[in-house]
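Below is one structure. I have some questions about it.
And then subunit A:
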Amino acid sequence: MSTLNSKVPSGDLKNKWDSHKANLKLVNPNNKRKHTVIVVGTGLAGASAAASLAELGYNVLNFCVQDSARRAHSIAAQGGINASKNYPNDGDSVWRLFYDTIKGGDFRAREANVYRLAQVSANIIDQCVAQGVPFAREYGGALANRSFGGAQLSRTFYARGQTGQQLLLGAYQALMKNTSTGKVKMFSRREMLDLVLVDGKARGIIARNLVTGQLEKYAADAVCIATGGYGRVYFLSTNAFNSNATAAWRCYKRGAYFANPCYVQIHPTCIPVSGHYQSKLTLMSESLRNDGRVWVPKRKEDTKKDPNTIAESERYYYLEERYPSFGNLVPRDVASRNAKDVCDQGLGVGASGQAVYLDFRDAIRRDSEKVIREKYGNLFDMYKQITGEDPYKVPMKIYPAVHYTMGGLWVDYNLMTTIPGLYALGESNFSDHGANRLGASALMQGLADGYFVIPYTIGDYIASEKFKPVTTDSPEFFEAEKNVRANINKLMDVGSRGKKTVIEFYKELGQLTWDKVGMSRNAEGLKFAINRYQELREDFWSNLKLTGTSEEYNKYLELAGRVADFLELGELMARDALHREESCGGHFREESQTAEGEAKRNDKDFCYVAAWEYKGANQEPSLHKEDLSFENVKLSERSYK
Partner candidate 1 sequence: MNLTLQVWRQENATKEGRFVTYKADDISPDMSFLEMLDLVNERLIKAGERPIEFESDCREGICGSCGCVINGQAHGPLRGVTTCQLHMRSFKDGDTIVIEPFRAKAFPIIKDLVVDRGSFDRIIQSGGYVTVKTGPQPDGNATPIGKDVADKAMDAAACIGCGACVAACPNASAALFTSAKVAHMSYLPQGQVEAHKRVVNMIARHDAEGFGNCTNIGECHAACPKEISIQHIAIMKKEYICAAANYEPEIQRSEGAI
Partner candidate 2 sequence: MLSRILCSSVFQKVIMAVTGLSLIIFVITHLSGNITLYFPDGTPFNKYADFLASLGWLLYAAEIGLVATFLLHIATAIQLKMSNSKARPVGYKVYQSKGGPSKANLSSRFMIVSGIALLGFLVLHIWQFKYGPGIEQGYVVDIDGKQVRDLHRLVIETFQNPLYVAIYVISMVLLGFHLRHGFWSAFQSLGMRNPALHSALYKLAFVLAVLISLGFLGIPVWIYLNSTGVAS
């Protein structure tokens, strides 16, 4: 399997999805109930897929690590969801949404996938409204829209600052409805720890019951992974505490290719790290940059001074000076890199020196405190809650933080990975965002995959395959279970003798990844990191400290398993970043920049998807390339000067 077949249908871009749907094989309704599909994850992609597949008649087994499907981290998305509805009549269209997304992704995504995403976006809004999602409305009763970064149109639908929550609850409720009829069997507090292949096809999973610690085997005809991204490899991120890459990583080790792992989105406006004890970072909505001005002191001596005493002439409004036309509203990756740059020059503020000011003084003078309070009151309150400082009086301190991972399991146009019968949906796949994701597009992609893509494409696989009956008693399940058990036993065994806690390893891993595979990367650092990951792994597997047993609720054992996988994934990220000798989107190689220090893409050599194949423990993975051809858009350079 050296060439990757993306299975993108031929024909005109606009008709690809329709003609593809018309050609997909169908499963007779009577036969659907004979087939079982496993869905791992209950976020937007997982819950919407599980509910939609159950409605079609498949038996669905749905798994999540949390106590309830409703807690998946999609719930934390604030801003909104894009759709090409053109309700505001500002000239939006499927084409424009497609173009903005593919350009925002720095031309590293598949044209056909992105176009399909833009096409189904409008259906998502209708579907969610029908489910009772309380989107914001105009006084006349029509759906309200707002604008978002990277677009010149108002196409973002929202439900206050809790859009992700409301969309997820819509999908969760659809899931609960199908649970009540028995079409979906819900398994919460279960962690998928291995994928079971029979005759090379995905036929089941091994899951650990997180309450009893028992291993459980589940068989099915197809498996969908919807377990989100791997941002927690940085330890500190805006991702949830339980977010992890374990399910996807075990699929990778079973033969699914992992694509573009180095594409990571760093969000520029997060509350900075305040101390070594910190467990996660909190995002402040991007919308703050509409009114706030970003600056640092011009002189190093001033960085510890009270910001209100620093004169206007002593302030360095670096975004406004460097990017006169976009100013504070440059895209996420540019804003993040510049914040890092000024902090690296020693101009960073705050106790750690790893923060810049986001100042509302001028906006408050211009518009009054009342106006600012109406716009951002809840965000200001949240900031004060966390930091104890009043942003109406003292400038906010912000710093970039890991937010989203564009890379993930490689999938074809049908969302199938390189393992037959194994699908990856939502953030866990690599497909639609290229090297950088636009705001309000993650929710769109998760729901598009779950509601409107997988229900069609999975039928094609199920109709074309001959399924030999497989039960959890088959030898493949026993082999997989044995491996998982051995892994857990090894963790407990090392854990009984070691000295360093999981969190200590986790933080070390996070710091290494942040320093070397973070906002800006260079060959030397990446090579160092690859070695360091290997050393850390050795240390981990000989010096880890765990207490308790594996036969009970044991949060730190769960974490240990995830950290072990992240220690391997980090290395793959570094390898991918090292091989991609260009800067694009979230991936900035210091060796590849323009004279002004901006990202420099290399379309001649790197206009492809890098898909990595696992070759065994401590073996170098092998690289497969899927060339990206752009038939409908012209590759252009992004400039925000």
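A word on the picks: all candidates are chains of the complex that A comes from, given by their letters.
FYI, contacts are C-beta pairs under 8 Å (C-beta built on N, C-alpha and C of every residue); 3 or more make two chains touch, one makes a residue touch a chain; residues count from 1.
Bear in mind the structure is a predicted one, so any value in this text is a computation, not a measurement.
Enquirer: If you had to name the candidate from 1 or 2 that touches subunit A in this complex, which would it be?
Expert: It is 1 that touches subunit A.
Enquirer: Report the residues of subunit A in contact with candidate 1 in the complex, numbered from low to high.
Expert: 48, 51-52, 55, 66-71, 73, 75-76, 85, 87, 123, 125-132, 134-143, 159-160, 162, 165-166, 169, 172-174, 176-177, 179-181, 186, 188, 211, 238, 240-242, 274-275, 277-280, 282-283, 385-388, 451-452, 455, 501, 503-504, 545-548, 552-556
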